[in-house]
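The other protein chains are all here in position, but one chain of the complex has been omitted.
Chain lettering (A and B) follows the sequence in which the chains are written, and residue indices restart at 1 in each chain.
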Amino acid sequence: MSNKINFGNYFEDFSIGQKIVHPLPRTISEGDVSLYIAFTGSRFSLHSSDIVAKEMGYNKRPIDDILMFHLTFGKSVQDISLNAIANLGYAEVSFVNPVYVGDTVSMTSSVIGLKENSNGKSGVVYVHSIGVNQDGNEVLNFKRWVMVHKKDHSIKSDINVVPTFEKSAPINIVNIPTIKKVDTDASGGEFFFEDYEVGERLNHPEGITIDNSDHTLATKLYQNNAKVHFNDHMMKSTPMGQRLMYGGIIISIARAISHNGLFNAQWVYAINSGSHSNPTYAGDTIYAYTEILEKIEVNRDDIALLRVRTIALKNQNPKEIENPKEIENAKGEDGKYLPNVVLDLDYTVVIPKKSTKK
Amino acid sequence: MSNKINFGNYFEDFSIGQKIVHPLPRTISEGDVSLYIAFTGSRFSLHSSDIVAKEMGYNKRPIDDILMFHLTFGKSVQDISLNAIANLGYAEVSFVNPVYVGDTVSMTSSVIGLKENSNGKSGVVYVHSIGVNQDGNEVLNFKRWVMVHKKDHSIKSDINVVPTFEKSAPINIVNIPTIKKVDTDASGGEFFFEDYEVGERLNHPEGITIDNSDHTLATKLYQNNAKVHFNDHMMKSTPMGQRLMYGGIIISIARAISHNGLFNAQWVYAINSGSHSNPTYAGDTIYAYTEILEKIEVNRDDIALLRVRTIALKNQNPKEIENPKEIENAKGEDGKYLPNVVLDLDYTVVIPKKSTKK
Partner (left out) sequence: MSNKINFGNYFEDFSIGQKIVHPLPRTISEGDVSLYIAFTGSRFSLHSSDIVAKEMGYNKRPIDDILMFHLTFGKSVQDISLNAIANLGYAEVSFVNPVYVGDTVSMTSSVIGLKENSNGKSGVVYVHSIGVNQDGNEVLNFKRWVMVHKKDHSIKSDINVVPTFEKSAPINIVNIPTIKKVDTDASGGEFFFEDYEVGERLNHPEGITIDNSDHTLATKLYQNNAKVHFNDHMMKSTPMGQRLMYGGIIISIARAISHNGLFNAQWVYAINSGSHSNPTYAGDTIYAYTEILEKIEVNRDDIALLRVRTIALKNQNPKEIENPKEIENAKGEDGKYLPNVVLDLDYTVVIPKKSTKK
């Protein structure tokens, strides 16, 4: 047998402070952008038109933040989560600088926590990952933790180093050019920062069905090589019985659907926390609704931030789940996620103020 | 509930003379062009090769006219036909100027007719839509009419303003550069304007099967957001029971298939009328045949026009439906379209004359 196959890392392969340079830097192309529109039907005008982007203050259209996330994040799967039992969480995900067609993104991670499980079979690995462009400028910065298998169940290390995370990504500088004007005829909606209220709920009306070819094409494009998404032969002998959709697909679809209601919120500033609360498979139709959690000023006249929570549902229209006030949205009386809830995403978007209206 | 969701327009939302600027200008990319070849297998050499395009008299290859149609037309769905019961027809569709990768297309519509249905539940909206590029030059000009729901069935307006349409798009200037030479080794066929005869029928031999992922990827790429094409969960509770294919997919496939017989007719000049005579669903195999209706000179030595009629069929080879002379092609003795006929497209193509042959 050859020693040249990379089977990914197991719990014992990680150590605190270890730095991992993920392979496969990626030059982003117009093909990636078109495919992303084909996967999601995304309608945010900033990413659709160079003319709109120039009018707003850019030299050309930047790529969609979630597309950038997938292309950069995908690189870390081989080293961090190829042997993952579960992706447990994200925190402090910041979208630092805009990314354009022609940029080359790459990523490195540092191990910031390790906690062996008491059963001796697995452990949780915490990493801090930073994505940069060809000039070394940060484009993505996040922490995540995954449960991975151990190679040897008989040796126990009892390691227990658990980092703490901010509840929301810190608000630092906003690397967005001064927004000159927003053409609501182009963006499709006339609502600005001032128009949204904390507690407001947007039931996005669209639902999009995802098939096996779409989701596997997308995940392969992102060069995310987690086997569970591609190998139906292997998955048939698991309890799932079929290929599991990459959770990032749901984030993309929910974000695209949220356009209808958040037309002018064209930037993702941060992801504060995210939970893939139930699995999704080919044939599922994804719906979403959004709650406005917080309105945040950032010392600028042109833009501000909205912290929002988008809940994605499978095969259920958001109109059908309006919880009574005493139960948290998307959860049942037992405090657990409802069975059709597939994503609970707490994130922060940038939205222009009324003064920018053309 | 939020007031920020756009549910599209209902019959009462339209008024004669109203001008609608459709959102979402779109910069066309190389990714769109590659995806269009992947969707259709199109073999027209002018759109496949910069070298061929230059030899013919262009600076670089223009994009396929039908791809341009979808990318431009798709913008109008949100405002015009999101609540459509049926897309009733097109008229006077002109492809005015060539479009290239890097161009940004956008569209506006004027309401030119309104006719309330006698049942009080719906009405027909007639619009005149004009697509332009980033310099304001027209690239697409058409009229269409759709039946849309009313919001309030109890109030009747009895409005009845119906425009008249030309039977075929008017022949104006032809914005095609002087065609220097046509390399039939590159185009794949040696037939020119002079070789076709009125009444000639071309049974295109190819048949292409369309699956759910292909047609939804295409329709999402075009940012056409009509729900019936994407939402399987919703469609399961309708008589159709599944996602309906966007009719433009059939136009694209029929046009691509028609290459085998119309090799050198690489431009669509106009669509005179079109009918999606039966629905298509995933798994259907599309075939097509073309009849030559009219030969039209346009005062040029290099090119002329052919008015043709392409009939697309599902799951039936065109060889199998040769009507007797007394029955119109594609229709039964009762004058209705045969059940496998899914498109009846009367359009005009540009084709070079023999003098251009390399």
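Some observations on this one:
The rule is short, and it goes like this: a residue touches a chain if its C-beta (ideal position, glycine included) is under 8 Å from a C-beta of that chain, and two chains touch if they have at least 3 such contacts.
A quick note: this is a predicted structure, and the numbers were derived from the prediction, not measured.
Checked against the hidden chain, the listed residues A:110, A:137, A:223 or A:329 yield one contact partner: A:223.
Set against the missing chain, the residues B:261, B:274 or B:352 yield one that touches it, B:261.
Where subunit B meets the omitted chain, the residues involved are 29-35, 37-43, 45, 48-52, 61, 185-189, 191, 195-196, 200-209, 211-214, 217, 260-263, 283, 285, 315-316.
With the whole complex as reference, residues 1-2, 4-7, 21, 23-27, 29-32, 34-35, 78, 104, 106, 134, 211-214, 216-221, 223, 225, 227, 230-234, 243 of subunit A touch the missing chain.
To be clear about the criterion, only the chains that are shown with their structure count from here on.
Centroids of subunit A and subunit B (each the mean of its C-alpha atoms) stand 37 Å apart.
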